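Before we start, here is the structure in question, set down as structure tokens.
With one protein chain withheld, the remaining protein chains of the complex are depicted in position.
Note that the chains take the letters A and B in the order they are written out, and that residue 1 is the start of every chain.
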Amino acid sequence: MEMIQRIRDWLEVRIGLDELIRENLTEYRVPKHINLFHALGAVAVVGYVIQVITGICLLIYYIPHADHAFRSVQDIMTRVPYGWLFRQMHVVGSNLLITAVLIHMVTIFLMGNYKRPRELTWVSGGMMLIITLGFGLSGYLLPWTQLSYWATTVVTSIPTAFPVVGDFFTRLLRGGNYVTGVTLTRFFALHVSILPPLFVLFMALHITLIRRIGLSATPFGKSDEEKRPLTEYRKKTHPDGHPYYPYLLEKQAFMGMIYFMGMFAIITFAPTFFFPEEATVPADALKTPENIRPEWYLLAPYQMLKLIPNKLLGILIQIILVAVFIFWPFLDTHKEKNIFKRPVLRGVFIVLMISMVILMWWGSR
Amino acid sequence: MRRRTFLRYLLAVCGTVSFASFAYPLMRFLAPPGDANKEKKVTLAKKDIPAGTSRIVLFDEKPVIVINHPGKGYIALSKVCTHLGCLVEFDTARNLLICPCHAGTYDLEGNVLSGPPPRPLAKIPLRVEGEQLVIG
Partner (left out) sequence: MVMGLVLLAFPLTAFGDYREEFEKGFLTKTWSGQQPEENFCIECHSSDKMKPEFLTIAEEWKASWHAQNQIACHDCHGGDPKDPSMSMSPHRGFVGKPAPNEVPEFCGKCHIGILKNYLESDHGKAFRSSGKGPNCVTCHGSHGIQQANIEIISEQRCSKCHSYERARTMKQALFLTEKKIAELSQGLLNLRKEGVYIDDERMNLFSIQAEFRALFHSVDVNMVKDRTDEFSHKLSAVENRIRATERELRFRRNFSALILLFFVSMGSVLYLLIKTPKE
């Protein structure tokens, strides 16, 4: 313990450690009613960090060339010591991360925490979701299996619905008319070097905004005591709240453990959950497997596109929905934050969730 | 207070053990692969394969045919047919490699000429070192 104290003293002289600890941990106050759902943002950060670390591990042995990609992934699974562990963590983690992020988004929505002054926080979060889906799409192609190849073919043919620029976008994405090794290297560059810094940018913005504006006070169902609409900047503080350390930190750590438990429960008891048969055979451009469809998080939009007869209309509706999603705080400027006092919004939201689930289930048939 | 302290110690212990259970695999994962690859190479003397003939060797437990193609030099091809895995035979009369199972036919570079094979025969790296051929 004396050793720890000596390190602390050394750092105190150089960076003012005590003040940092006070400002960010022990004196940083969070609302009294904060619950486990408030910890989901931290879970998303943990999930993303896991993806980066396991991704770097895979990067060491993966070969992004159509002739070698599948074989290199097989080598990681069978020849590299514990390669299977890091690959499984990466695959299961990607799906879990998207789930965690979606739940986080839903809770923020239900708590009304996108309203003034937090609109930009929501927008940056929405952009992070789009980028995460981009990670999912680009990463999916990399193992170069039948599933990868054909799911990518289906998803990259969606832009063809646009009249003039559609073909251009599809060719841009694919690096040609069809999915080939050129597509692989393109998606690899996207996955490894373009999307990560973009994501980090938005995440930095998101977290800076959260710290600058202050945590909102609204737990579920209780009205916010702030007078709305707010007309001047005021950082939201909670002088009679709990200190972040240990109060919220231990909740975040607990939710993080739940995340890991979910991940390892799947890896232990259902290791093939994300690997249907087509995911175990190398890509064959000449043979389309039956029942090819995109990953689950893209199933609802995919199914919607299939249902709308005019493909251009279908794509435009998708784009409008995405725009509504990202810019929602500017569309919903109602003062009331409590969702229980807004039956119309509640109803619309429930209908939306149910229809997404139905579309997802339908798309999986 | 004692309870909290106890729990924090417990957490520290569990945390360290969990960290170790990742650190060990990570160390093994990052460790450079062994030199087993070097031992696998097979060496043949050039004079063992006169022009127009071939020899069969075992490389990495799989049969490989080394052909001395007059005018084109030496080539080492896997004998495993890319269709269903039968071992191809060298037809010296027609200078072709033919699979006895379903008549998959390859030329002496391993390219598919006819039949069901979907891909050419795998080429095994071959180096000429003086009077020796090193395969692998």
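The definition used in the following text is that contacts are C-beta pairs under 8 Å (C-beta built on N, C-alpha and C of every residue); 3 or more make two chains touch, one makes a residue touch a chain.
Predicted, not measured: the structure shown is a model, and the values here were computed from it.
Chemist: Just to verify: which one of B:Leu7, B:Ala45 or B:Val128 makes contact with the chain not shown?
Modeler: Residue touching the absent chain, from the options given: B:Leu7.
Chemist: Out of A:Gln74, A:Thr185 or A:Gln318, which is the one that touches the chain we can't see?
Modeler: The one listed residue touching the chain not shown is A:Gln74.
Chemist: Using the touch definition from the top, which of A:Ile56, A:Val182 or A:Ile258 touches the missing chain?
Modeler: A:Ile258
Chemist: May I ask you to list the residues on chain B that touch the chain which is not drawn?
Modeler: Against the missing chain, chain B presents residues 1, 3-4, 7-8, 10-11, 14-15, 17-18, 21-22, 80, 84-87, 98-103, 115.
Chemist: Taking the full complex into account, what residues of chain A touch the chain not shown?
Modeler: 74, 77-78, 84-85, 88, 150, 153-154, 157-158, 160, 164-168, 171, 177-178, 246-247, 250-251, 253-254, 257-258, 260-261, 264-265, 267-268, 271-272, 275, 277, 280-281, 287-293, 305-306, 309, 311
Following the convention adopted for this analysis, only the chains that are shown with their structure count from here on.
Chemist: Taking each chain's centre as the mean position of its Cα atoms, how many Å separate chain A from chain B?
Modeler: Once rounded, the distance between the two centres reads 39 Å.
Chemist: Show which residues of chain B lie in contact with chain A when the two form their complex.
Modeler: 25-26, 28-31, 33, 118
Chemist: Give every residue of chain A touching chain B within the complex, in rising order.
Modeler: 57, 60, 80-83, 85-86, 284
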